[in-house]
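The complex appears here without one of its protein chains, the remainder shown in place.
Presenting subunit A:
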Amino acid sequence: MYFLKELSHTVQLHPMYFGPRMHEYVEMRLRAEVEGSCSGRYGYVVAVLHLSKMSRGRVLPNIGLADLHARYTAVVFKPFKGEVVDGIVTTVNKMGFFADVGPLQVFVSTHLIPADLNYDPNGDQPCYTSEDQLIQKGSLIRLKIVGTRMDATEIFAIGTIKEDYLGVISQ
């Protein structure tokens, strides 16, 4: 799910930037440091929309750098167990398939694919087929997240399509 969330971050500033354009520089640094970052607590920080508050900064003893705290509003993406999402299939193999949901990679194992979908390795690309569904690279798919694993820089999820109303999205 995408959220609008207020977060805070500390930027350490070298004295050479103390001056009239300091705030602009801090904003640039903040964007560079937090956009695209990922944490277990907040998920992916996609984009900073605006800064709401910036502290006056405090020079750190001994090193001369200054700490500036900024509060900002950002679009964040965090997947939850039990959430239903739409994604695009990226790889299909005999263990199951991978789908991309924005920055999140979801794996759906064969155990969580309905039994009537069979793996077919012959043909120009591997796929899962049944009478009325075809899952191959590029298919749009609706799946339910059953578990997530947070890494330092990425989130992985396990999904299922073995429930009602899940599976290929027909358009």
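The working rule: a residue touches a chain if its C-beta (ideal position, glycine included) is under 8 Å from a C-beta of that chain, and two chains touch if they have at least 3 such contacts; residues count from 1.
Just so it is clear, contacts and distances are computed from a predicted model.
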Its UniProt record identifies the chain omitted here, from "Elongin-C", "Pescadillo homolog", "HRDC-like protein" or "Adenylyltransferase and sulfurtransferase uba4", as "HRDC-like protein"
Sole contact to the chain not displayed, among A:13, A:34 or A:168 | A:34
Those residues of subunit A that touch the unshown chain are 1-5, 7-10, 34-39, 41-42, 44-47, 49, 53, 55-56, 58, 67, 69, 75, 77-78, 80-84, 86-88, 100-103, 140, 142, 144-145, 152, 163-166
